[in-house]
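For this depiction, one protein chain was excluded, whereas all remaining protein chains were kept in their positions.
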Amino acid sequence: MTAIMSPANSESTPAQTQDDRDLLFYEGRLNRPTKAKTPELERSGRLRHVIFSGQFSVDLLEELAGVADAIRKLSKHRSGQDFLINLLHHKRAMLYFTQPSTRTFLSFMAACQILGITCNEVRDPQTSSETKGETRFDSIRMFSSYFDLIIMRSPIARLAESCAYLMNDLERSGNRSVPIVNAGSGADQHPTQALLDIYTLQRTFNFSGPNDSEHNSRFDDLRRLPGCENLSKGLAGKTYAFCGDIGRGRTVRSLALLLSNYPDVRLVFIAPNHPTLVMRDDLRQALAAKNVRFYEFDSFEQQLDGRPVIEALDALYMTRIQREHDTGDDAERYAALDFSRYCLDMDLVSRMKPYAPILHPFPRDQHFGEIPQEIDNDPRAMYFRQARNGMWIRSALLAHLFDVDGQILRYFHREFSA
Amino acid sequence: MTAIMSPANSESTPAQTQDDRDLLFYEGRLNRPTKAKTPELERSGRLRHVIFSGQFSVDLLEELAGVADAIRKLSKHRSGQDFLINLLHHKRAMLYFTQPSTRTFLSFMAACQILGITCNEVRDPQTSSETKGETRFDSIRMFSSYFDLIIMRSPIARLAESCAYLMNDLERSGNRSVPIVNAGSGADQHPTQALLDIYTLQRTFNFSGPNDSEHNSRFDDLRRLPGCENLSKGLAGKTYAFCGDIGRGRTVRSLALLLSNYPDVRLVFIAPNHPTLVMRDDLRQALAAKNVRFYEFDSFEQQLDGRPVIEALDALYMTRIQREHDTGDDAERYAALDFSRYCLDMDLVSRMKPYAPILHPFPRDQHFGEIPQEIDNDPRAMYFRQARNGMWIRSALLAHLFDVDGQILRYFHREFSA
Partner (left out) sequence: MTAIMSPANSESTPAQTQDDRDLLFYEGRLNRPTKAKTPELERSGRLRHVIFSGQFSVDLLEELAGVADAIRKLSKHRSGQDFLINLLHHKRAMLYFTQPSTRTFLSFMAACQILGITCNEVRDPQTSSETKGETRFDSIRMFSSYFDLIIMRSPIARLAESCAYLMNDLERSGNRSVPIVNAGSGADQHPTQALLDIYTLQRTFNFSGPNDSEHNSRFDDLRRLPGCENLSKGLAGKTYAFCGDIGRGRTVRSLALLLSNYPDVRLVFIAPNHPTLVMRDDLRQALAAKNVRFYEFDSFEQQLDGRPVIEALDALYMTRIQREHDTGDDAERYAALDFSRYCLDMDLVSRMKPYAPILHPFPRDQHFGEIPQEIDNDPRAMYFRQARNGMWIRSALLAHLFDVDGQILRYFHREFSA
């Protein structure tokens, strides 16, 4: 591909491997601001590759949620299931997961299977081909010659993005090219996690109930509760609190940025006072640049709107402390901290607003105990439904990528809305 | 789930992990007699979870055999295959095999695929989620949110049973819940192995032949042979011999208990005289409680009905010595034993009744040699067909769990019986 005919290359020192040169070649494109990148990740207004959460506009998020809802409802009926399973049964996906993640992996598998997509996987960090001296890009190009979609998760920051550029270069030179979906790359991005978090909030803040009717609805009931008089539907105008490992929380970062696109939201970050765990400057700056109101607290008891934040928030996003990424001093400094203050208990939950959902990207840590099991049965505990939502919204995203989302909506409205 | 609000929990010592507490919580239910447990493993007279061989009544075994026969015959015709492959193509199964077993694993995969069920697997003893502090129950609940069925094999005794209770608790509290199938847990149970052993005996003791007609049948021919005058069809009234590792044979145990439900059977256990290998007291007591006639021998030459048992038995179930579970002294004590007496040879086989099937749960051990290959071509060698039977009967079991067995029988009788 054209990549290698670039100056970046001819300058390359002998010490470099081709893998190094491949990434180096894309350096320039990788370093552009997200805004400048998004156009080449799209084709005629649709996503072609899914790399950043920044690609999801509020409108697109609404659109995908609608498709996900349709897929969910179709899946309740045999005729709907048959329709879905035949939609993309001729497509083959490669799940290239060199960074392990059972949950994300299985969620994508299920999302593919709902639409009939056949899944293939490579999870061994170094495939046998790579041991034979094959470059990463040759491996990716091999996958693209056998499969119709590459869903990849890698410990290498920005590899997924580079692969999207590789695919674009191939497309431009008239070669075979397939969509790339980033299922988590390095520490930087995990866009489909943010997607399912938003989808869960969209469903929660729709406030619909099983017994809703013309005359009565869960939403009306909620508004009759003290302090809920001004409750409104949707994500706008609400206060979102994040608790735990804010500094290393890839999902916190992505979700906060997506929420900042909704009007009039407030973000609260509750973390132990520890350099590794508190908010990073780049996120501070990104939020400031968007004029989002945000607060950095170190306790559920700090005041917001004249009351403890645990009572003031509209949604609580819990996270686990990512011990596996600790450095030596981290562990040391931890000794001084009282982590129990960043774990929920029934008493704290009972003080939350009656409708305020508790989310968690999962897995939760049984040893740290940020969410004890006794909370699982509280109606506000949304984290298990959140996992299932991930499957539906990823299916919707795949339908969007293969341009069958419109077909799904038409079928749904024709067969099931009447 | 409600689990954790139990006293068992509040009493728990800090040393305990949540995993410990989860199992402890079910202690009470786990310790009930099987009879008391079966009801909550059923829904309106059908199996919901498959945990014990004790769940299979003689009637249910007949029913499942009928479904398995129909599936087998449908699979011989393209139209039948198309019918089957579309029956459950919208269902997704998780095969959670943290205890390796290629044979059982592949048999379940094939059984799912015959009905169009898409298979997913987790085989790594510790999934990446567990390394992040996730509890086993959170992992199971994750699987249940993405998939429609969990087939699990685990080294942890009674884990499958506990998961079935977890699913029941979730169902009761209005959450998503899926069937659990035990594909072998700890040393205690391997119900689907017993199922395929019985199915193989059902087919063998049907005595049908390829050339059966109104006027003549293999069964009539057999009854004309000396000593076979009183031969009857079916499993009742027959003598079943088990040879080899009786003490540790999970499959021996399960099969013996199922056979004891048939009228007038006799069971013979042939094992080296070694505490590890002979029958365990709990099985002795279980059989005694059911008034089954059983015998403990240490040789094929011991007398039954006035002749060597090898000549008296109606079916012979061979097993391998499970060396991988040996302790230090086991190996030592073995020195004194002549294991060759627990290996078949052509001479022994030639003395068996002409219709008596030889079964083996497989794999057989080429080093121990309990069944030398020269026996493979003897018409009594049933162990390879036994493996294929396992695929058919597991398909029938899955059809039963998803309530499409009736549909299969109706289609079969409409299209193929005429």
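Read from first to last, the chains carry the letters A and B; within each, the first residue is number 1.
FYI, a residue touches a chain if its C-beta (ideal position, glycine included) is under 8 Å from a C-beta of that chain, and two chains touch if they have at least 3 such contacts.
Only a predicted model underlies this, so the values are computations on that prediction, with no experimental measurement involved.
Between the chain not shown and the residues A:34, A:81, A:118 or A:302, the one that touches is A:118.
Checked against the full complex, the candidates B:85, B:157 or B:286 give a single residue touching the omitted chain, namely B:85.
Of the listed residues A:31, A:57 or A:145, the one in contact with the hidden chain in the full complex is A:145.
Contact with the undisplayed chain is limited, among B:113, B:175, B:206 or B:302, to B:113.
Not every partner is drawn; the one left out touches chain A at residues 1-5, 17-19, 89-90, 92, 94, 118, 120, 122, 127-135, 138-139, 141-143, 145-147, 173, 175-176. For chain B, the residues in touch with the chain missing from this view are 75, 78, 81-82, 84-85, 100-103, 106-107, 109-110, 113, 320, 324, 362-368, 372-374, 376-377, 384, 387-388, 391.
Assume only the chains that are shown with their structure count from here on.
Centre-to-centre separation between chain A and chain B, using Cα means, comes to 43 Å.
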